[in-house]
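One protein chain is absent from this view; the other protein chains keep their places.
Chain nomenclature is as follows: A and B, assigned in order of appearance, with residue numbering initiated at 1 for each chain independently.
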Amino acid sequence: MKRLSIVTTNRIEIADITALIRQAIRDSGVLRGICTIYVPHTTSAITINENSDPAVKEDLTNILNKVVPADNKYLHTEGNSDAHIKASLIGASQTILVENGKPVLGTWQSIFFCEFDGPRTRSVLVKIISEK
Amino acid sequence: MKRLSIVTTNRIEIADITALIRQAIRDSGVLRGICTIYVPHTTSAITINENSDPAVKEDLTNILNKVVPADNKYLHTEGNSDAHIKASLIGASQTILVENGKPVLGTWQSIFFCEFDGPRTRSVLVKIISEK
Partner (left out) sequence: MKRLSIVTTNRIEIADITALIRQAIRDSGVLRGICTIYVPHTTSAITINENSDPAVKEDLTNILNKVVPADNKYLHTEGNSDAHIKASLIGASQTILVENGKPVLGTWQSIFFCEFDGPRTRSVLVKIISEK
């Protein structure tokens, strides 16, 4: 298991971690298999989407803020209930495929770490399982 | 594969199944690998979030009910279309990491089984894959 460290500087931040995942797969020596990317935090998530236009991340953030407003009347009184809900909507992990020692990603796909209650220093855990 | 049985008592219920998953991993004898938790039902889901304050679960339920109201005009006439949609938004499975024969969870993370059309008796399926 590899542990990556991610530092965020805003309350909501969607950070491209594709290069880190690519390196973790290379370091594992696994040529063919799957790679599970997991956040051990309750206000964070992993998603895969387009990164060539950064506006996509902003649009995603804006819709999430519309659907799950930060200033709604929540029962949880720590002021980050929206962040917990956003985390469950996006999901705590993603599993991708590995071939030839590399992640199998589409042309426009990047892997994103999402923090919904930053700024924080967070971990992303990576486990690569070989096909045989 | 291990099959867990979960009994719910409300229409919407978010139940902590962390102890059951911990036991399933221990029983498997796998020390390092991944664990996929899967619901074979179309109105259920698995999510990972905070459990120390039960209000987080209530806030999640309230937002899901706002976004996907039970009494919307749906084409599906069985009265549980909202439950199917909530299940797809949260997702039928989660994959977590296993180290030292234990699930790798953050300090505040618990694993939740979500039922959106209960009360029902449901199954949760667990498969642990060893790293080598």
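Just so it is clear, contacts are C-beta pairs under 8 Å (C-beta built on N, C-alpha and C of every residue); 3 or more make two chains touch, one makes a residue touch a chain.
All values reported here derive from a predicted model rather than from experimental measurement.
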| item | value |
| --- | --- |
| Chain not shown: contacting residue from A:I25, A:V39, A:A83 or A:I96 | A:I96 |
| Residue, one of B:T9, B:Q23 or B:S88, that touches the chain absent here | B:S88 |
| Residues in chain B touching the chain absent from view | 1, 36, 38-42, 67-68, 72, 74-78, 81, 84-85, 87-89, 91-93, 95, 125, 127, 129-130 |
| Residues belonging to chain A that touch the chain removed from view | 32-34, 47-50, 53, 55-56, 58-60, 62-63, 67, 89-91, 94-97, 99, 104-109, 129, 131-132 |
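Rule of thumb we're sticking to: only the chains that are shown with their structure count from here on.
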| item | value |
| --- | --- |
| Cα-centroid distance, chain A relative to chain B, in whole angstrom | 19 |
